[in-house]
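Encoded as structure tokens, the structure appears first; notes follow it.
The complex appears here without one of its protein chains, the remainder shown in place.
The letters A and B name the chains in turn, as written, and every chain counts its residues from 1.
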Amino acid sequence: MAHVSMVLNGKRVSGTVEDRTLLVAFIRENQGLTGTHVGCDTSQCGACVIHVDGKAVKACTMLAAQADGTEVVTLEGLAKGGTLHPVQAAFREHHGLQCGFCTPGMIMAAVDMIERHGAGNLDEATIRHELEGNICRCTGYQNIVKAIKAASDEMAGLQQAAE
Amino acid sequence: MGVDGIGARAVRKEDKRFITGKGRYTDDMTAQGMGYAAFVRSPHAHAKVVSIDSSAAEDMPGVDAVLTGEQLVGDGIGNLICGWMIHSKDGSPMNMGAWRAMEPEIVRFVGQAVAVVIADTAAQARDAADAVVVEYEELDAIVDAVAAMEDGAPQLHPEAPNNLIYDWEIGDEAAVNAAFEGAAHVTKMEITNNRLAPNPMEPRAALAIYDTAEEHFTLYTTSQNPHVARLVLSAFYAVAPEHKLRVIAPDVGGGFGSKIYIYPEEMVCLWASKRTERPVKWVSDRTEAFLTDAHGRDHNSVAEMALDADNKITGLRVKTVANLGAYMSLFSSSVPTYLYATLLSGQYNIPAIHANVKAVYTNTVPVDAYRGAGRPEATYLLERMMETAAREVGLSPAELRRKNFITEFPHQTPVIMCYDAGDYSATLDAAMAAIDYDGFAARKAEAASRGKLRGIGLSCYIEACGIAPSAAVGSLGAGVGLWESAEVRVNPVGTIEVLTGSHSHGQGHETTFAQLISERFGLDTDAVSIVHGDTDKVQFGMGTYGSRSGAVGMSAIVKALDKVEAKAKKIAAHLMEAAEGDITIEGGELKVAGTDKKLTFTEVALAAYTAHNLPDGMEPGLKEGAFYDPTNFTFPAGTYICEVEVDPETGTTDIISFVASDDFGKIINPMIVEGQVHGGLTQGIGQAMLENAAYDDTGQLLTASYMDYCMPRADDLPAEYRLSTHETLCPGNPLGMKGCGEAGAIGSPPAVINAITDAIGSNDLSMPATPEKVWQLCQTTTKAAAE
Partner (left out) sequence: MYETNYHRAGSVADAAALLAKADDGKLLSGGQTLLPTMKQRLAAPSDLVDVTKIAELKGICEDGNAISIGAATTHAEVAASDLVKQKIPGLAKLAGGIGDPAVRHMGTIGGSIANNDPAADYPSALVALNATVTTNKRTLSAEDFFTGMFETALDDDEIVTSVSFPAAAKSAYAKYPNPASRYAMAGVFVAQQADGSVRVAVTGAGQDGVFRVPEMESALASNFAPDAVAGISVSADNLLSDIHGSSAYRANLVTVMAKRAVEAAS
């Protein structure tokens, strides 16, 4: 058994799990945060994307034990003080979700994408390419791409206003 | 949210929970003392089950029980059913073999369950399932439907000689023969509609909870139609009487048809919960989903079209072999018959049509309705034929279609359907304008200068939705009526709950349905809740599939709203001492026309519940229910045009533009409708270019994960789908709605293939048009051009 301790959405949590326990199972079953989903077995669909130490990773392709000592953020931890993250707000505004199942991974991947490229620096083709590891069956991606672009541009505006 | 009525692009009420991780899907549910199920599945496509030794598994840590098909049958659990009776052309009923939820004797497809382990954790259950030793005696397998009918082919079920389930026909064969005798031109094609795996992103799941004291079951499950699930589980599978079984379909992560059916696993969880006296949960993994979720399509057809000297179509002859897999799934029999052949007239005036459909058993997972269900197969066949005929007779594809369009309504086709309204030229014109059809030649030349092959392809589709008048489907063999129910409950403070038998698994009903109420009473959509997906809350409903929630589900709500409005007006008239006919509803208030007298909706609601001052004889309360049974199918139609560029060096096809012009009748929320079209188009493009559920000759599924089954991804698609709508109201329902959920998947595949074949100058292309296939054809055409 592995004793696992991490900061999850700003709170220190710990638990004892089998060594084979995946990080996604620790988050969903041990910690009861069911916003992170599992949609495939081959690390391709991206429904489980979360941030570990500030980087997007697939929680289904990491052991909970590997995440010991890390800082983890899931979709539940994205909104601050009841205010939606601009990416969350943009997904709603642009109808970037239908059944909602891929949405957690999409939003977490989008936040990471915007951070890596810099707000305001994403174009349509880049976003599509960056979504290679996130599969959606409902939306045909068009509104997801629009939402990410809009959020990226809005975040650039917010940064500018703050400067 | 505000007052958002019909036509408003209202953002979705349900989104908040999904974008904050608070959605509640079946796998998110837990119950005290819950055990996990893991199934023991056949690795063989066809084999006798000789023995099952579970002794080692039973001794493993955390294992509660290992249960087999023999025990299931012994407990009186019924076989899985097919809910639509089809008769062969000789009048005989379809030949149906028994399908048990866990098979004790002969397995007939890879992945079929033979036993289940219940254990304390999912990992322990899986470990133990792997330790169950099943001895099989392998039998020859057959996966190709045409070959399965040949003498000497492996036989699946004793009830179905030559694996033939039915040999069905529709239309006037003699009239068609006569048309071909007098034809000036005949176009003939062999057309394959490739097999697909539906792949909603949420895999199927079930949590069954048995209450030993009440002898009552609760089932959380990934269903598009929880009431139908309860009906079938009770009436046919004998799991429990209806009043002792509550089925809840909470947030469901997509369905596309695949979650209509009541599968073995859900039933086994219920039964196992009673057997083990603990809640039992099962969650499919993706490979299990590929192996056991009903697949879609899989047709082989030969089609012939007769044209006269004026290029008018005079006859259509179609022979189709439909692969239904190893067992008959719930609606499987209806898909290649009444949902397929009845649409073979397309948007065209075709005086004579005859179709013969043979449905066949093979050693593959069952095939059933998948987004479009029969209509994509009909559209693909007809629109490939139209494009090919146009090329053969030297007319432009648009011209040939236009020449044959139906222009007067109602129009009775030779294959049952009576089209009620449409304007096919309008959608064709709009699509051609949107894609700048006239500028194509210049774009093709420009592409050629870069070494690329550019092509353009049309598809003019029609479909039948809103299924359907109950008496009509009953006469065609359906086992259920296909109406819908609704209940509108006005609370004493004027907020409203709408209970609906429709089920939302991505369609946005919580928003669209609320807009109807907002429109009617001028109330904020936040004052309205939509309740669905729970058999304890909603009395009955037929669920969501076949693009029926608008045309049928919302019509039921309208009927209930009419009753609520009438009663509210009566109360208001009584309270304000006015004539009932003078009461109008506006902005959340009931007013007496021509005066300044008014009451808020809340005041009227409160009056209904305090009942201190109601008209004589009126019952207190403000709550009304309605059942709505359609009077006809609805007929969404439109034109899709696809423009592609092919790289002849690699066979890569890029979709440069895709335009869609649809007639969905009345649209409530255009934003949601566009989302439905985007998703449908993407699934259609997936079928045309990427997706294929492939079995090898021994019945092993070669595409059992996303490593091999090619799901459309963001970068496979054009930069933007350009959509437009043209509205002709459906006369058959109160709102004039036709349905929009499936059109994209129905209309798009032929547009893509017509475009690629146009680009490469070869018509011999089957779906999916993989880079290798396209490259091979480019080799041939380049060589031919050089010679």
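Simple rule for what comes next: a contact is a pair of C-beta atoms (placed from the backbone, for glycine too) under 8 Å apart; a residue touches a chain by one contact, two chains touch by 3 or more.
Computed from a predicted structure; not experimentally measured.
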{"item": "Candidates B:Ser55, B:Ser92, B:Thr600 or B:Thr650 - the one touching the absent chain", "value": "B:Thr650"}
{"item": "Identified contact with the non-displayed chain, of B:Ile6, B:Met34 or B:Ala123", "value": "B:Ala123"}
{"item": "Contact partner of the left-out chain, one of B:Met34, B:Ile81 or B:Cys710", "value": "B:Cys710"}
{"item": "Interface with the undisplayed chain - residues on chain A", "value": "2, 18-20, 22, 41-44, 46, 49, 55-58, 60-63, 65-66, 68, 109, 112-113, 116, 130, 132-134"}
{"item": "Touch list for chain B against the chain that is not drawn", "value": "123, 127, 130, 287, 649-651, 690, 692, 694, 702-703, 706-711, 716, 770-772, 775-776"}
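The working rule: only the chains that are shown with their structure count from here on.
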{"item": "Chain B-facing residues of chain A, complex", "value": "18, 20, 28, 33-42, 44-45, 47, 74-76, 78-79, 84, 88-89, 91-93, 95, 97-104, 107, 124-125, 127-129, 131-132, 134-145"}
{"item": "Footprint of chain A on chain B - complex, ascending", "value": "11-12, 14-25, 27-28, 123, 199-203, 251-254, 256, 285-287, 505-508, 671-672, 674-675, 678-683, 705-707, 711-715, 717, 719-721, 744"}
